[in-house]
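Every protein chain except one is present and positioned as in the full complex.
Moving on to chain A:
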Amino acid sequence: MKPPCYEYVAPDTLAGALRVRAECEDSVVLAGGQSLVPTLNFRLANPDTVIDLRRVAELATVDTRDGMIRVGAMTRQRTLERNEAAFARNPLIRETMEYIAHPVIRSRGTIGGSVAHADPASELPCLLVLLDGELTARSSRGERTIPAADFFEFVFTTALEPEELLVEVAFPVLEPGEGWAFREFARRHGDFAVAGAGATLLLDDAGRIARARLAACGVATTPVRLRAAEEALRGAEPGTEAFRAAGELARDAVTTVDDTAASADYRRHLLSGLVNDVLTRAAARARGPR
């Protein structure tokens, strides 16, 4: 479990990092190293060059203006989790991030690293898909913004081009009065989720569901929006019946086959229960004063 031989560079600036990225045929970016280092040690990756971003201070920022929480890719997960301004605007972020690994890993792991890594069981990609977040990528040729819905393509595969870096991750804030919840199940404390579900719930003046958003992780090759359940909830009376029905509709989102962590059948059962649960809790929060 020793990594293969590679060149190591640690540029001080984003421009410097982009230059190396453009020059090197086969480079990988090292952020917090919590996923990349094991990948190298298992020799699942065999890059020529490793570009360490830890010195690029301009990527370690959190900015909470204009209805978006804009997070620099190198912001440590723990930093965002503890950011009070972000919490005030979108408390779902903290609730979700508490499920990521263990505090020691969140202290090293970065927002950008988690998103770029695109593990289908990861919480942050799921959250971005749920909230319709945005990703900003940059290369030496320019910058582009990619909606979360288009960013996650497959297991460990994103819309990033080889010469691009992920520079910013933007989480929309919640609407006033919008309810929210996230829950997952992992076999051991801190493990990647067997399945997880997040929900937001906005009620209209009559107390019916104006907008429900639902997403799940751990059940497919990417995080998924549970559109069928969302549709069914629109205009419905929030409550056990609607939420249980939504849970049932969520089952079909499970496309992973049996693996050593869980049978597909069990995952469907689990997801439906989790959806029911997050909707119930989101509804309780939606009604509550904010």
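Definition applied: a contact is a pair of C-beta atoms (placed from the backbone, for glycine too) under 8 Å apart; a residue touches a chain by one contact, two chains touch by 3 or more; residues count from 1.
The definition used in the following text is that contacts and distances are computed from a predicted model.
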| item | value |
| --- | --- |
| Absent chain [UniProt protein name; select from "ABC transporter permease subunit", "Anthranilate 1,2-dioxygenase small subunit", "ATP-binding cassette domain-containing protein" or "Aldehyde dehydrogenase"] | "Aldehyde dehydrogenase" |
| Per the touch definition above, residue among A:11, A:91 or A:190 touching the missing chain | A:190 |
| Of A:148, A:165, A:233 or A:262, the residue in touch with the unshown chain | A:262 |
| Interface with the undisplayed chain - residues on chain A | 1-5, 42-43, 185, 187-192, 194, 260-263, 265-266, 269-270, 273-274, 276-277 |
